[in-house]
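Structure below; questions to follow.
For this view, one protein chain was removed and the others were kept in their places.
Moving on, here comes subunit A:
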């Protein structure tokens, strides 16, 4: 390309305001892209003393009422009535409300007087309303900027991407880190699903974080595979925490949200099988979520309470300490677009057992792969990792090979190639 492309990105999570892997991935990608593109990242909330070289971070929370009034002057007004048509749902949104309710919300958000953007928690309260407010202000802001390509990360930021694509004709790239299919299961056909589907149909290119997720876009959203370009995430190098295990037993761990998507109940069932044959093992489930208490009850029912520990939510430091003493990591996710935590476990030299429906498996030859429901096989792998030193060594050797290619530099190169293909006629 003759010059660096100007990329206008929209993100929801961004460090230090993060909830899970999305923010980590957006940061990793932005840092690696910065040398090759002029990046402007629009996010709900920026923090004054957090900045990254060569990236312009625009937090909507930083616009004052005065700035917003100026931005929304009548002669600058961006007509968003078409958005209503593009994104208005046709199916009821089970958890939020009916179709009319969504339409009403749209009307309220887009035609009332603009107020400074404020967000307490990323996913609490009326998320849909926040997503709409985000779209309204960020579109108004973006129309007054220069850019060559639009790049949105996940459904929360698909709306501004869609409107800008329609208004400007600039190419739209949608980065798919997670889908409603993953979070709510294959039966979900709610407003978010509908938004994802329409956005992907409109987009010039869809970048899922794995071939697995690409296949979900194709199969469950009917997206043309010709415009799906899977690009795996990278991972930052870690300095391993060193810690001695407090117990003599081997430790098998699970960490992540304790929700249906992550398959924690399969981990419990596998533990039960292992313990029946191999009583000198302990299990740790780290994380929180709606299945937390039901699973505690189940463990008690199985009389495994002395072998099975729940830690609740762990921060990064505590998580590293857990990884430092773990012997096996299990990730039996029902549907996992990537699964950064598996790569993190690999970085700690821990054998990883993961479901075949996890994107990271595509870059981890070293992982032992199972069908998420196959608790018997999971139990066998756990036992083999504990009993047979050969497999541990082989897995760790291979993991070191695997890690060489799981870099953000590789990710950025592939994303740049997507930009170049889309902009080939523009420069």
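As a working rule, contacts are C-beta pairs under 8 Å (C-beta built on N, C-alpha and C of every residue); 3 or more make two chains touch, one makes a residue touch a chain; residues count from 1.
To be clear about the criterion, contacts and distances are computed from a predicted model.
Visitor: Looking at what's absent rather than what's present, what does UniProt name the missing chain, "Acetyl-coenzyme A carboxylase carboxyl transferase subunit beta", "YIEGIA protein", "Sulfonate transport system ATP-binding protein" or "Glycoside hydrolase family 57 protein"?
Guide: "Glycoside hydrolase family 57 protein"
Visitor: One chain isn't shown here. Among A:19, A:144 or A:365, which residue touches it?
Guide: A:365
Visitor: Which listed residue (A:18, A:127, A:318 or A:391) would be found touching the missing chain in the intact complex?
Guide: A:391
Visitor: Contacts of subunit A with the missing chain: which residues?
Guide: Residues 277, 365, 368-369, 376, 379-381, 383-384, 387-395, 397-398, 401 of subunit A touch the chain that is not shown.
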